[in-house]
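Missing here: one protein chain of the complex. Every other protein chain is in place.
After this line comes chain A, so read on.
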């Protein structure tokens, strides 16, 4: 708990670290950090055109749908991928100085939110290109994003801790994320699944948190059912993360 408060207290540290991560990665390239936007854009365009024909969807309806999903999936997958190395990457700092561990979790969130900020450009461009108006429900993205980040914070602590101790886990999580990408309504619509949708979407945490954020952008009002499920998952994650972190926080340095 102290670590948590100290972690938030060191906000200037994680803000700066997260910012520098992005700055440093693209420092010497011509397009700089807009490679983030560009590579996601290419992905959306490629998948969008192929699947629009495959599913027999009109392109001008499918691509806006897909772009929103992909952009927010990139956030979810990015946070989870980065959290596998959150402490190992910070090993150099943690071995030298007493620093709050949660500050490095916040750094990952800042880094991925900056990536999101670059990717939002794509949604704007796609909406403009296809003449899609922003639905009235769009403002509900913001509370959903807060809920998502809360879950992401808890997940990142747990994953980061376990991945520092068990070095095979990052690879396992990578593969699981790939499977999750196909089991989550990103490229397809829930309605396409028919009756069985409930089993794949209703209990899939990836689907629940993704739908929470993207549905307002697809013009749907937020549903209590979805928020309820999200908070149940958050409660479970908190029950796992809190004792785990309290017990093993000090051991992280020894595992590095």
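Operating definition for what follows: a contact is a pair of C-beta atoms (placed from the backbone, for glycine too) under 8 Å apart; a residue touches a chain by one contact, two chains touch by 3 or more; residues count from 1.
Definition applied: contacts and distances are computed from a predicted model.
Candidate names were "Sugar ABC transporter", "Malonate decarboxylase acyl carrier protein", "Nucleoside-binding protein" or "LemA protein", and the UniProt protein name of the unshown chain is "Sugar ABC transporter". Taking the complete complex into account, A:24 is the one of A:24, A:56 or A:175 that touches the chain left out. Note on the undisplayed chain: of the listed residues A:35, A:51, A:93 or A:188, the one touching it is A:93. Remark: the residues of chain A touching the chain excluded from display are 12-13, 16-17, 20, 23-24, 27-28, 92-99, 250-251, 253-255.
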